[in-house]
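What you see is part of a larger complex, with each chain still in position.
Chain naming follows the written order as A and B, and within any one chain the residues start at number 1.
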């Protein structure tokens, strides 16, 4: 693991996710750019001291010197955005599989360069767009793909949070500090942090691509350096259209990502606050409540649940599904077989590049007086 | 009553709303431009034949000839949009109070002319923006006005329907026929039919005005003549911003108008599907479920409920609240007193003019390549 030392939020989440299914063992880390913090974090996590490193370069160099069956196989990179590209590139170049937190890089240019590196590497790459790991998000994608809803016409995605309603970066909140700092986050704040999740979810479920967008991007809290709020009109491939809302100043909201998609024959609705449910709506018959863990859902939904219906699985399980599917894919590689489509269904480099393109296009649109901005990569 | 003959939807709703509190008696009508239909409708409703007229002109002329204590006092006009202006103007000019279905007129120009007529008339005017009649919408407005949420930053309003997902106007559906016909509806379809409700609700609750908008307006169903779908970015007075969504092609959706508003300290959420509940959200404390009929709500919410908490009141009661408040205001006029603010709180001519301006501005924006369109009247 690179990053994720004491006090980090997402590092701990990655560790829970990796641990849940017993398919990963944490054996080495460079947990902080401060060697003392890295060492202390490694100790707390029960690592052997010789495998706790002071930098990602050192980790990769030294682990590579170990015999193949002793060295780390997968590197989880959980640093702030500006520290994604360097370790991911070096890891891939040295044949280590990479699990990288989103958004993929600091800029679209980096993303495209990383894509080239990944394509040239024998190693595999996974980007942790958590929300596509939920069983009922899988079900939603399969439902659209089945054609049962008819051609898709509308997609609405919203991601309201309230935790940046005040000037949190002026307090001791480390999460707020780096996420609102352009030198660490990149050109976008809310749009990078949560807008990319919303964008990814919409494209994943609909199977469509954003082709044009028109954004209203705001910095609501005085003194803040990056956007904390935005709304975006979308045009999608195939003639559909949509709306994306991402805000971190919706005071009183938690983290309620919500997607609605409508086709000619019906629609679907999923929200993280009720993650084990997918509502399926029809023109002339009752809405269905489809539930995770049941016998009637698709193989993709079944594959990503661990318990029978009525045992709620949540955010950590969705995150763990990414780790698990990546592991199953790597195990198939090792066994010389092909992983089943359900295991191969995890976000990768292409999603990362599109996410970075979203960030740059949406910020550009926000600054433009022109209505529609082409989605360019 | 003018319009609302056999087969009409909203005419029956108006009659239920007028009847519920026993404050109105239906005594005369011109229910259809077809005299036979008018007569048959009047008979079904139990009216005396001599007070069922063949046209609104006849009704107003003949009723005016009756002694003051026998003639109708209030005229409900429930015709399609293109037939609002004529009877409303004539009624006001002849001193009859008017209750008019929304949107107020066929065009903004008509609306402004009607406003001038209304201001010159001694008669009162009510526009049936139903949704502001709900007790918990009243509570929402009072909450914002109290300042408890702090300055408003964001407002999201959405009005998804699915009933025009197919080419209904090609069937025998009379509602679909006139609502999608530009010669009867005006320049807008969905935006006029339900977008104006959403717009009115947002301005009513926030107390803010839309100042600029950027609209994506679509006609999704092939062959349709007017918009059936739209999404609009909003800029609001005081620096707030928002999003308005109105669509009639969200297959499987019923009629779920929903509003969310966020200020510096908290937010609120109301939706028609759970109309007796207002969610009030706070930065650092639990969300409150405020309920209609309780003892703790504002005088405006209390005034607009008929039963104790736990006895759900719905759409007809909200509609009836407009009728009731209008009647209480007229009774106060007759008694030479001033109606209390709770009774005076019904939508009027100003809301009607803004609604028509919304229609024309939003359609203009939808056709424009320019991002922001000024909201002009």
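Just so it is clear, contacts are C-beta pairs under 8 Å (C-beta built on N, C-alpha and C of every residue); 3 or more make two chains touch, one makes a residue touch a chain.
Keep in mind that what you see is a predicted model, and the values were worked out from it rather than measured.
S.K.: Of the identical chains, 2 are shown. What's the total across the complete complex as given in this file?
M.R.: Here the complete homo-oligomer in the file comprises 4 chains.
By definition in this document, only the chains that are shown with their structure count from here on.
S.K.: Where the centres are mean C-alpha positions, what is the separation of subunit A from subunit B, in Å?
M.R.: Roughly 43 Å, centre to centre.
S.K.: Mind listing the subunit B positions that touch subunit A in their complex?
M.R.: Against subunit A, the touching part of subunit B is residues 149-150, 153-154, 156, 158, 160, 162, 165-166, 214, 216, 218, 220, 229, 231, 233, 235, 241-243, 245, 247, 249-253, 260, 262-267, 280-283, 287, 368-372.
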